[in-house]
Every structure is written in C-alpha cells, then in structure tokens.
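Dropping the structure in here first, questions after.
Only one protein chain is missing from this complex, and each of the others stays in its spot.
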Amino acid sequence: MSKKTKQLAAEIAALRQELGILRDKQAIKELQYAYGYYLDKCLYDEVVDLFADDCEVRFGGGRFIGKPGIKRLFLDRFRQRFTGGYNGPIDGFLLDHQQMQGIISVAANRKSAKARFRCFMQAGTHISQGPVAADRMQQWWEGGIYENEYVGEDGLWKIRILNYNVVFFGDFENGWAAWERTEIGRITTTWPEDPIGADELISPSPGRWPMTPVIPFHYKHPVSGKKWKPAKRKKPK
Amino acid sequence: MSKKTKQLAAEIAALRQELGILRDKQAIKELQYAYGYYLDKCLYDEVVDLFADDCEVRFGGGRFIGKPGIKRLFLDRFRQRFTGGYNGPIDGFLLDHQQMQGIISVAANRKSAKARFRCFMQAGTHISQGPVAADRMQQWWEGGIYENEYVGEDGLWKIRILNYNVVFFGDFENGWAAWERTEIGRITTTWPEDPIGADELISPSPGRWPMTPVIPFHYKHPVSGKKWKPAKRKKPK
Partner (left out) sequence: MSKKTKQLAAEIAALRQELGILRDKQAIKELQYAYGYYLDKCLYDEVVDLFADDCEVRFGGGRFIGKPGIKRLFLDRFRQRFTGGYNGPIDGFLLDHQQMQGIISVAANRKSAKARFRCFMQAGTHISQGPVAADRMQQWWEGGIYENEYVGEDGLWKIRILNYNVVFFGDFENGWAAWERTEIGRITTTWPEDPIGADELISPSPGRWPMTPVIPFHYKHPVSGKKWKPAKRKKPK
C-alpha cells in the first residue's frame, strides 16, 4: 500500500468517526422525541421499550431502578392513574410533552452519551369527563429539564438514565406566580411498602418551584471550556 | 486499481450515502421550519412555493389536492380570512406556529421522506382591532401533529403531503379543559360548490379534542423495531 493510500485510509477513518458521532446525535434526539410522542398518548409499554435493561428513572425525588422499577412507575403508577390501565389515550385527557433544545455529548467510543433536553407540558382533563379528584389538577402548564444518559451499540441507542426535573408548575387559571401545590408529583414512599413507590428516595431532595435550583450541566461551557460551578457570593434575601 | 483502492472507494461511497441522509434530514427540517416562519407572518405565497406540484394538504377533515387545491386553501381561504387578501402580516393579528420535535425518515434512494413534527400555536387578535367576528376567537392556544411527506431531487426538498392534525384547542381564558367550539377550523364543504371548499372530505373524519386519536407514527419503534398498533383492550368508560 502506498503512502498516499495509507493517508487516504486514515482520512476516511477520521470522517467515519466524525460522521458516526453526528449520526448518533441525530439518533439520540429522535429517541428522546419518540419518548415524548409516546408519553403524549399514554403509550406506556412503548415508553418502557425505549430503555436499556440497566436503566433508571429519576422523577419527583425518587429513583426507579431497572426494568422492574420503571415498569412500576410507568405501568403501575402513571398508567393506572391516568388511563385506568389502558395502554393508550382516553378521551378528554391531555398530557402533551414537547421535547426540545437538545445538547448531546457522545463519548469517543460511541457507546454512551449524555444529553440535556427541555420539556414543556400542556396537560389536564376536559370538563366533559366530570370532576377531577382532589389530588389532581383540572389543567396545568409544566416546564422541566432532563439530564439523561444513553447507551449505544452499533448505532442503536437506548435510554439508560431518564432524569427529569420540574422547573415550574402553573395551573391554567393562576399560573406559576401563584403555585402552591408543592405536593403534586412528589415521590415520598418506597417499594415494596408502597406497591407503586420508588426503589430509593433521592436525598437531599432537590428544591422545587418556587425554589429554582440549577440542574447541573453535563457539558462544559461551549466557548470557555469551563465546568459550571455555583457562584461563591451569597444570594440576596 | 488495487484491491485496497477498491475498498477505499467503497468506503467513500458508503460515507457519501450516510452523509447524504443526514444532510437530507437537516434540509427537510429547515424546510418545515421555513414553512412555520412564513405562516407566522401570513406569507401565503411563500408557503405555496414550498410544495411540489404533486402535493396535498390535509387540514380540518378536508383534502386540498395539487397546487390549485392548496392555493384555494392558503390564498383563497386563509389569506382572505386572516389578512383581507394581503400577503403579509397585518397589525394586531398573531398566528405563531412553533415547529419542533422532528422525526425524519429518508428513503434509501434519497428521493422521498416522511416526517413527524409538532406545532404549538399562539394566536389571536389584539383588542385595538375592534371586536372579532362571532365565528372567530379573540385569542387561543393550539397544539397539533404533522405526519408529512416530502420529495427530493439532488438535495432540493419540497413538501408533498402536509398532514396537519389538531391535538387540542384552548381559548386563552378557559383553556383546553373547557373547550366547546368543536366547529372551529372544521372543513365540511367541497369545491366547486363551495369556492373555498376542499377537493375531498376525509371519511371517517378523525376525532377532535376532547377526543384524543393517536396520529399513526410513520416510523417503527426506535428500539423494538415494532410498528405501532392500538391496544386490543377496550378503553375504560
């Protein structure tokens, strides 16, 4: 093989790697988007199938671990609560999960990745369905941040950690400025004592709106390259 | 040509194909985003120019077919109604069409593609413009799903089928929970009897909010590879 041919082979290998990373980013983005579209329609079996076996969901202060854990969350908790166990949408129930603003970082070996996404929700129950339970809301807005992890094998990506953090809640009538129902969506019990509880509680529990914790960024600053740290100066009262 | 050179040529061809698909996805995404930005500003001539000759728009239960059909919808129906025939925005009229969450599937021959997108709308008329007509809304929220088709030639992509499905409506005051105006945006007449009617009505007409049909996914499940099917179990009452 000539020197020139060797050089071309090396250039091709470099392009293949760079192109592979871009394709992975696209695949991970579409995986996360698919998750949003399935959740919209209460297709919880399809949501569970997006995860790797070695998976975890962090939600509302609880950790749901492995396929048994996430099935407890999506199938036993959400599906029972939202659709009475039916795997699909029921009339008058809205739960739109917009997925957007993905910053995706793929490891050089292309076997793992981290990503930050934003979710913006429109949710609630149409009045034609009768009154909602006291621990439910008629209709609400919700914003949140994911800092997720993914695993890939030969370009097939799965969710390893889905880490959802509510940024704000607002009921449709009174908004985020008047939000007082801090108990909503909070996980406080564990399995097996609670058959739909978490495997573990996250401690300390992250602050919730109107508290405004920064969800740490998995990536470094895109220009300075610095890792983010909280300001040393105290917050004003 | 040496065996090694042949192998490099094959690797380059494979990279070109993979890169081509990624570029197509980007081009289709930007095409759909451009559509959203034009609609925002009532630039209906520019919207029509995004379509292939062999095109179709599915909207509100009607099919508008070919360039004559979609001109009837965008120019004769929407433009007359929203801006009195002016090709551009008028003061006090808002019609923002956020475009997001694209899952795009390009055929191996790179001549056709399908894509799912989400739209989220903020729309209405400022009170400075006087009272709105009884069949119009003062201000509203709207969420919808596209399942579109595109055609490409040498990397130039056009919309072939724009298939828009409202997921929810909510007026600004009372939201999606209290939505009762099921007649809004519904196409019920055909051309030429109605000069701004559809070419055909879609039958059966898809259910509308507070009904919650699943708009079928053009793609298979990204992990299991299964095509989505409705659950066999009956919905709870």
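Letters are used for the chains, namely A and B, taken in the order the chains are written, and counting of residues starts over at 1 for each.
Definition applied: a contact is a pair of C-beta atoms (placed from the backbone, for glycine too) under 8 Å apart; a residue touches a chain by one contact, two chains touch by 3 or more.
The structure displayed is predicted, hence computed values, not measured ones.
K.L.:
Which chain B residues touch the hidden chain?
P.N.:
Looking at chain B, the ones touching the missing chain are residues 1, 5, 8-9, 12, 15-16, 19, 22-23, 26-27, 30-31, 33-34, 36-37, 40-41, 43, 46, 49-50, 83-94, 96, 98-100, 122, 124-129, 138-139, 156-158, 172.
K.L.:
Against the chain that's been left off, what residues of chain A make contact? List them.
P.N.:
Interface with the chain not displayed, on the chain A side: 2, 4-5, 8, 11-12, 15, 18-19, 22, 25, 100-104, 116, 118, 120, 141, 143, 167-168, 170, 175-179, 209-214, 217, 219, 221-224, 226, 228, 230-231, 233-236.
Methods note: only the chains that are shown with their structure count from here on.
K.L.:
Give me the C-alpha superposition rotation for chain A onto chain B, in degrees, nearest 5.
P.N.:
Rounded to 5 degrees, the superposing rotation is 120 degrees.
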